[in-house]
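Yeah, one chain of the complex is gone here, protein chain that is, but the others are all in their spots.
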Amino acid sequence: GFARLDLQRAARTGDPEVVFGTGKTPEQIVAALRALHHAHPDNAVLATRLSDEAIAHCRTELPDADVDEVARVAILGEPGTPRGRVAVVGAGTADLPVIRECAATVRVFGSEPDVIVDVGVAGLHRLLAQRDRIDTANVVVAVAGMEAALPSVLGGLVGAPLIAVPTSIGYGWHMEGLTAWLATINSCAPGVVTVNVDNGFGAGVAAARIARATA
Amino acid sequence: GFARLDLQRAARTGDPEVVFGTGKTPEQIVAALRALHHAHPDNAVLATRLSDEAIAHCRTELPDADVDEVARVAILGEPGTPRGRVAVVGAGTADLPVIRECAATVRVFGSEPDVIVDVGVAGLHRLLAQRDRIDTANVVVAVAGMEAALPSVLGGLVGAPLIAVPTSIGYGWHMEGLTAWLATINSCAPGVVTVNVDNGFGAGVAAARIARATA
Amino acid sequence: GFARLDLQRAARTGDPEVVFGTGKTPEQIVAALRALHHAHPDNAVLATRLSDEAIAHCRTELPDADVDEVARVAILGEPGTPRGRVAVVGAGTADLPVIRECAATVRVFGSEPDVIVDVGVAGLHRLLAQRDRIDTANVVVAVAGMEAALPSVLGGLVGAPLIAVPTSIGYGWHMEGLTAWLATINSCAPGVVTVNVDNGFGAGVAAARIARATA
Amino acid sequence: GFARLDLQRAARTGDPEVVFGTGKTPEQIVAALRALHHAHPDNAVLATRLSDEAIAHCRTELPDADVDEVARVAILGEPGTPRGRVAVVGAGTADLPVIRECAATVRVFGSEPDVIVDVGVAGLHRLLAQRDRIDTANVVVAVAGMEAALPSVLGGLVGAPLIAVPTSIGYGWHMEGLTAWLATINSCAPGVVTVNVDNGFGAGVAAARIARATA
Amino acid sequence: GFARLDLQRAARTGDPEVVFGTGKTPEQIVAALRALHHAHPDNAVLATRLSDEAIAHCRTELPDADVDEVARVAILGEPGTPRGRVAVVGAGTADLPVIRECAATVRVFGSEPDVIVDVGVAGLHRLLAQRDRIDTANVVVAVAGMEAALPSVLGGLVGAPLIAVPTSIGYGWHMEGLTAWLATINSCAPGVVTVNVDNGFGAGVAAARIARATA
Amino acid sequence: GFARLDLQRAARTGDPEVVFGTGKTPEQIVAALRALHHAHPDNAVLATRLSDEAIAHCRTELPDADVDEVARVAILGEPGTPRGRVAVVGAGTADLPVIRECAATVRVFGSEPDVIVDVGVAGLHRLLAQRDRIDTANVVVAVAGMEAALPSVLGGLVGAPLIAVPTSIGYGWHMEGLTAWLATINSCAPGVVTVNVDNGFGAGVAAARIARATA
Amino acid sequence: GFARLDLQRAARTGDPEVVFGTGKTPEQIVAALRALHHAHPDNAVLATRLSDEAIAHCRTELPDADVDEVARVAILGEPGTPRGRVAVVGAGTADLPVIRECAATVRVFGSEPDVIVDVGVAGLHRLLAQRDRIDTANVVVAVAGMEAALPSVLGGLVGAPLIAVPTSIGYGWHMEGLTAWLATINSCAPGVVTVNVDNGFGAGVAAARIARATA
Partner (left out) sequence: GFARLDLQRAARTGDPEVVFGTGKTPEQIVAALRALHHAHPDNAVLATRLSDEAIAHCRTELPDADVDEVARVAILGEPGTPRGRVAVVGAGTADLPVIRECAATVRVFGSEPDVIVDVGVAGLHRLLAQRDRIDTANVVVAVAGMEAALPSVLGGLVGAPLIAVPTSIGYGWHMEGLTAWLATINSCAPGVVTVNVDNGFGAGVAAARIARATA
């Protein structure tokens, strides 16, 4: 075979392996989802970063799968009752694919996402109007591109664990998201942790694990 | 005054402001610690990144403070009973200052640090011998320089929230820790979150908040 | 001579040449200030980026000069009646040298600086409490290091011309201010213009020219 | 909806929000322009960075809009009587899209653009022949790629506020405009402010705000 | 002609020149393979980095050639009896093209490749299960993308010469393999040598030369 | 018009302006060549960096022009009798487009190019076999990609002025020619001067000016 | 204790752990050498990257140790009879510390170093005069800074395994050895492997392992 699936991962870490779609054929992705679902019938299993072809192939071959074209993910099996709530807060409209990859991952990894979009700091009132939902979440994920000021502003407002996701949205020289990434790791607010540019998946895994342990 | 201390921060986020020592005079640091302690008599307050002069000045002026020369921190006031436990796992001997900055912060922010040092991946048996302490922690912090392989190996072993701290330890071209940092955000293990190079403080804040909510 | 002073600059641009202290001896700096003062008896003339030695030499040799140790500048001659007001808003305590270099330059170039310090976005209420002074200024200069979120938040609040000054204040990997700089040129607020890292002088020149034309 | 338009921005800053076309569908762009126009019937509203599809869709759906294929912008509504004049000076032929994005923005934000093209420093006489138009402008915008020497030469000639726009025009290793950008922030002329690479929009906003306050 | 083939190279170094396919036409590649084969009838000769067109052309024009579509190589002539064995160990599924380029090169340069795939460090048991094959090889090649932790883990387990091949596989900001590359040259395991990103060929040449001298 | 041709440049510098094809339409390129030819009937005029469309348009509209598809240039008018000889020495086959852009420029700017290809340092004998042609040239241009060792080896052999042209040919991480470029400006041979990556044109201008002044 | 020495490493890999001196106190270095020597009485053990203080302390505390001030290393115990020979070839005088760190490591790891210095490519005859010693070595290590052309020239001359060590020697912008490093991984000669900048130690370990297996 082309791969050695890590079928013991759930036993070690509590969660099954995930299929990273980049660089895999649609056939390989469907086969991997099936094998993981077979090994973990009581969990939902996830494939991310799906191409148009992979999305189409999943729809045809896995009619029971839940496929999200914006998030570019497919989910096979039932996630079970969520524990805890994760506020996924996004700065701009263009950050939506990352926000939804994060939300889907939160669901698969056992928690409940609460999505709040387009509340960037250039219009603070939009953010402040959502404080109730944010203040009561177990974990906050802040998704932002350009200069990524949102995580710092949130970090001064809430005491819950806060994960920043820098995105590659920008104009001119932003170095494919490096600007946002540097901003998040240099936040003046204490305790902000971060993941790679556009990595809604990674933030979702971490957020769900914290939220379900907390709730 | 030279500064506007954010005395409402504990009300908003649950934790008092912290004094970042870089670029401040010993006198300013002592004054800020006193003001914060006065405003928050029931918390411990923290100053980080202290120069030799600042350490000496804190020892003279604040005899009740707990000053750590390796971690370069001073703590004023009592942290209270810790909730939860944070395994702070370090790859090499030279990572010790970062490890201890992290451990001190975990304590000030209300949890209990459990420090495990010199368990880098070139001698895997050293790490595997500590699995019990790691498996039972509420949060794992992985501190590593050079190629920073430790967080990925840990990420495949445990399901607890995992925070990587890349350090600036290396030889030749490592770009003052960028190598370790890039490694942590590109980890093949899912859900690893990260902070800036050598930022033991940031990891400590995040870890304590998660651990005390979890326990 | 070691230099060709540009004595016609005031005729062309309205302002005399300025002495950039870096890489010049104390004697060269004093000589240049004297020559510029002699050529422009009705203006104040400015030297920036002064070393400790240059500051001492200016104090001895130019008793009439106004020397600022924090801003590292010396001013010879009278600035005249200021036109317009420039709000110089700083995020953190450590940004003070840049803030004061800017304020001194604003004064020499003919406008009035209004300095507001330590109002970073991790404690928004500190900034909002100063809105009156900021809203009524002719120009706003926003000085910020780390992730430099302040200019974006200000850019969403005011319609006056807004100049961001990224500073080299940070921790871990911030690339000597590149992080702040990238943030300012990728601001999500429209119309933010920027200068080089720590260049309070450049922002001061631009701000004063706008403010005095506006008022 | 997919977005939260900031309809109060004009009240806070004097100018309506602008639609940033990158990453939006043609339908989203047209909907946003309509909503902004409806909320601000007395202003012109602007969409920038339009794809070919978005340009075609604006032409069909918004017959009253003013669409510029070179600048890649659409304008809906009437800009009103301009105040002040902005000289938009460009070094090379290939900088034209940036120059026109800037000029269109100046118009929408309430001032009058005066465009002067192909006056790069390798043939100084071309620039010197236009000094009258440049000397009498309220603000000067200098658009230049490659080594971006133009802002420095202009900065030695005029005393008006001067905004540099580095462009991504170059050959060989120019790092997609970083060369020009570094040049502008290291200008030997005092008081040059700058925006991101190719950001004619940002320069236009700043220039118009200054020009209309000045005139 | 368009080229000066180095036909004396085998006399100087023991191995014929190799055709680097990038930037050559299919016709040039076939002509170069024929000329090298003619000059070295007792060796196999190799062409690498073949485009789809070059692969098709080799299949048509050189029916005796061994063409590998995944490795993007063509081999003309017989490699002869292999000396020594090279373990080519790969971390992930997506590293396969690099792994196979390396294996083909090992064969052409006179040794025997032993390919072991998908044994990344997030599931250590997969790697440990292959220790026999790895421990008995004359040389180990470790192929890994993302954070490239595999070479360090292997370097702590074996004493054979170990060559790391960083790959450009990653997500978000990995800088087209720079992350993996920096990791390999900063390995905490002693004696790891490395080649350029994705350079399976270079590793194969070095590995074969060592293996055949050792065996 | 879209451009201000610098028709006085020949009077100031001895050579007419050149048309840089990047970012211009085929129509603009033909128009510019015609205008330059009309202003300089006794010189040859040159257009570089032509797209396929521009090459086709030049062939149709300017039947007298000399068009080179590999070099991507068009020449209109007669170069006149060459003065001096320029050895254009190339390391690899893939450097040919840069070599020919250089050779064409040398001819237009009044000297005679002597092209020597595929003499890279991995087979030194190929280079040493051409020493006569190289030793007797007035100027040597060394074109090389990858690690660009050729200019240093040549710099130890000849005393003529030596211009290095780094090219973007490479594999894996070479940063689009930065590797070669850094190599050329760090040459251990004294007096090597360099131009931008792939800038055969710039090297040709400099070489011709030196050669014709020398001969 | 401050460290967990990996005393089983010799059993796994054939060679004892080595003390990396950077960031350790003289006392820690001496203690580690003693512990390693005690555990491996039949091997030589090595400490590298010693500060002046560490060198002095080793001389006082470990009179039997072999301390090299140029290489900055200390050796305790007897290396045993060497197997195979490693040619350590250096381009310039300033590369000497790296050359000697490499040579000392080769000796400790069981082979015989043969050092050849100052044979850079700007004077090829110096290198060609040493071909006999180079051609008969089991492994060749090429140490070079600046543009690091030496490994490529050697790579075209010999068929033995070839390890390049880029050094941080250079002038102007060489990026602390990055130039040399990029050159070595982009070598036009096949099969060149490389280590980090100035890493004579790493090259020595790899070279000795190959040489002793080969001889």
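For clarity, chains are labelled A, B, C, D, E, F and G in written order, and residue numbers in each chain start from 1.
Here is the rule we use: contacts are C-beta pairs under 8 Å (C-beta built on N, C-alpha and C of every residue); 3 or more make two chains touch, one makes a residue touch a chain.
Since the model is a prediction, treat every value here as computed from it, not as a measurement.
Asker: Just one of G:5, G:169 or G:188 touches the chain that is missing; which is it?
Answerer: That would be G:169, which touches the missing chain.
Asker: Could you pull out which residues of chain G are in touch with the chain that's been left out?
Answerer: On the chain G side, contact with the omitted chain comes from 93-94, 96, 117-119, 122-123, 125-126, 169, 171-174.
Asker: Hey, which chain C residues sit against the chain that's not shown?
Answerer: Per the touch rule, chain C residues meeting the hidden chain are 2-4, 6, 8-9, 20, 22-24, 28, 49, 176-178, 181, 195-199.
Asker: Residue-wise, where is chain D in contact with the chain that is not depicted?
Answerer: 91-92, 120-124, 146-149, 152-153, 155-157, 170-175, 178-180, 182-190
Note that only the chains that are shown with their structure count from here on.
Asker: For the sequence-identical pair chain C and chain D, determine the rotation angle of the Cα superposition and round it to the nearest 5 degrees.
Answerer: Fitting chain C to chain D on C-alpha atoms yields 180 degrees.
Asker: How many Å are there between the centre of chain E and the centre of chain F, using C-alpha atoms for each centre?
Answerer: Measuring from centre to centre gives 36 Å for this pair.
Asker: Quick one: which residues in chain B touch 2 or more of the other chains?
Answerer: If we look for residues of chain B contacting two or more partner chains, we find 6, 9, 122-123, 156-157, 171-174, 178, 181, 185-186, 190, 195-196, 199.
Asker: Just say which it is for the chain contacts: an open line, a closed ring, a star, complete, or other.
Answerer: Topology of the interface graph: other, matching no listed pattern.
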